[in-house]
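This is the structure I want to talk about, given as structure tokens.
Removed: one protein chain of the complex. Kept in place: all other protein chains.
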Amino acid sequence: MPQEPSAIRTFLQSRGNSGAADATFRWMMVLCALSIFAIVALIATELVMHSQLSLHKFGLRFFVRSAWDPVNNNFGALPFIYGTIASSLVALALAVPLAVGVAIFLTEMCPKALRGPLSFTTELLAAIPSVVYGLWAIFVLVPLLRNYVDPLLIRALGWTGLFTAPDFGIGLFAAGVILAIMILPIISSLTREVMSAVPHTQREAVLALGATRWEMIRMGVLRNARIGIVGSVILGLGRALGETMAVAMVIGSSPTISKSLLAPAATMASVIANEFAEAADDTYRSALIEIGLALFLVTIVVNMLARLLVWAVTRGAPARVS
Amino acid sequence: MTSRLNSSAANRRWRWFANHMASWLSVGATILVIAPLIAIFIDLVYKGASSLNLNFFIKTPAPVGEPGGGMANAIVGSAVLLGLASSIGVPIGIGAGIYLAEYGRGTKLSHVVRFTADVLNGVPSIVMGIAIYALIVAPERGFSAMAGGVVLGVMMIPTVARTTEEMLLMVPHSIREAALGLGVPNWRSMLSITLKTALPGVITGCMLAFARVAGETAPLLFTAFGNPFVSTDLTRPIEALPLQIYVYALSPYDEWHRLAWAGALVLIVLIVVSVALVRFVTTRGALKGAS
Partner (left out) sequence: MGVGIEVNKLNAWYGANHTLEDITLHIPANEATALIGPSGCGKSTFVRCLNRMHETNPIARVTGEVKVGGVDIYSDTSAVEVRRRIGMVFQRPNPFPTMSIYDNVASGLRLNGFRNRRVLDDVVERSLTHAALWDEVKDDLKKKSGASLSGGQQQRLCIARALAVDPEVLLMDEPASALDPVSTAKIEDLIFQLKVQYTIVIVTHNMQQAARVAERTGFFLNGKLIEFDSTHKIFTNPSDKRTEDYITGRFG
């Protein structure tokens, strides 16, 4: 004999089907995810649209001309391309050996108690804003370079033509040094991740053959992690290419190409930072935006390449570095 | 390879030497890396702390040459910008994260979204600034706090989305089943059960994104632009702490340099506290009780 449904059952029956609410919610979440595409599309569109003026005026030769003359509306981006590449290369040359060294120390040699605080410290380096690095670089690093390091470099390596007087401290080399400090944490932490992903059996196999610890690291770990380390270096390069504030503060902002690394220069990011807000002329702004477009494309390609390499190595064993 | 490992006496000595060299070099590298960090912190405290007084927090910049000014406009400005940025970046980022972890799991679309988010994280912030300039500042014919807030908010989205996804994936499937088995609608289960369980981790992800954009300067150079007065008007230019530090650092005035150091100290403290909190919550178990 069917009973009177309880108050609870009546209430629940009245709640009905949640189909509409579920579908609406799902679409909202999909939209949020699609917004990420929208953002990339937006950036690309705005950059391309607003570079048109400069593209039409100078064509693709824009990237191989050296002029930068706002007064006469004559623009060429070569000095900035040079500055970007040169400063990034200096940064990589300094950062990569150090970063790999730190990674080796932290994953293979470090006593467990120190590992936590040390890795926290390197994480902290990554959290410092660019402008603070720039501030410190202007008032501490540059005088240090100008008074102690640069004279040494001029004396020892001046014959190469890469380090010649006059030297004011600020310049391409200073930018390279502060960039090195800034990209170090990312190269180091990714290298640690790929090194940790190498299975212990590889290490044990080499040790069982009578290898020293360094040989075990070199043959058992680094050799296997090679691809991933290259990937993390490229990721560091990607970061260096786009770094703006610290570079803008110490590079000297001079749209010139010099042989000496100690001379002032400018990068693609630094010229935009320094000149965009005051650029009154449409062509001027368009030239700067075109530089921005080039920077956008280059960093996307570099980052994609780096991600693919790192994913290829760590996908099988996603390591959580303590 | 075996020939290199054979044990002639000279060979053994060289290998022993190489091993020790490698150890010392790695230790040396670590010290060289830690040194700038320590130097920066010492300088920040030494040069910045002396200028940190009440005036710093409540006064706006004094005319050049006069002492006693402060960075109240920058502090308020940063607060406004970050508030606006969070209101854009957090909801959309969490929504994208929910999609990646719940609705899109395993689908091709989610793979592409994830990859795009990671790539977006690598786009230089100044390029983002140009895009928002073109989108908002140029048509409106003026720099504004709105533009600055939008660019920072947009920068938060990929980070928040990825960390939200990670945290949601850690919620055990049995919890979701329990909610669905009770006849709870899908959307309610996702918000009140799954997201709520992962909430500590999701919040720390938002804080990470927040800390990152708090220090951003480049995109604000031609969106928020700067303002010597305290302002909360979203349609006018506004100051921000990192922006002010940049301008002061490049100026020729000692008094402004001192303020720049003080501002940098405040900024760093804010960021270090966030990073430490993140570490604390995630290592102590963001999902305590869920295992």
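Brief remarks follow.
Per-chain residue numbering starts at 1, and chain names A and B are given in the order in which the chains are listed.
Criterion: a contact is a pair of C-beta atoms (placed from the backbone, for glycine too) under 8 Å apart; a residue touches a chain by one contact, two chains touch by 3 or more.
Not measured: the values here are computed from a predicted model.
Listed residues B:10, B:54 or B:182: the one in touch with the omitted chain is B:182. Only one of A:9, A:155 or A:259 touches the absent chain when the whole complex is considered: A:9. With the whole complex as reference, residues 2-3, 6-9, 11-13, 15-19 of subunit A touch the missing chain.
Although one chain is not displayed, its contacts with subunit B can still be listed: residues 172, 174-186, 188-189, 192-193, 196-197, 199, 287, 289-290.
Operating definition for what follows: only the chains that are shown with their structure count from here on.
Remark: subunit A and subunit B have CA centroids separated by 14 Å (rounded to whole angstrom). Subunit A makes touch with subunit B in their complex at residues 12, 18, 21-22, 24-26, 28-37, 39-40, 42-43, 46-47, 49-50, 97-102, 104-106, 109, 118, 120-125, 127-136, 138-140, 181, 184, 188, 209-215, 217, 219, 235, 238-239, 241-245, 249, 269, 272-273, 276-277, 288-289, 292, 295-296, 299-300, 302-304, 307. On the subunit B side of its complex with subunit A, the touching residues are 1-2, 5, 7, 15-16, 18-19, 21-23, 25-30, 32-34, 36-37, 39-40, 43-44, 47, 91-96, 98-100, 102-104, 109-110, 113, 115-120, 122-128, 130-131, 133-135, 138, 154, 157-158, 161, 183, 185-188, 190, 211-212, 214-218, 221-222, 225, 242, 245-246, 249-250, 257, 260-261, 264, 267-268, 271-272, 275, 279.
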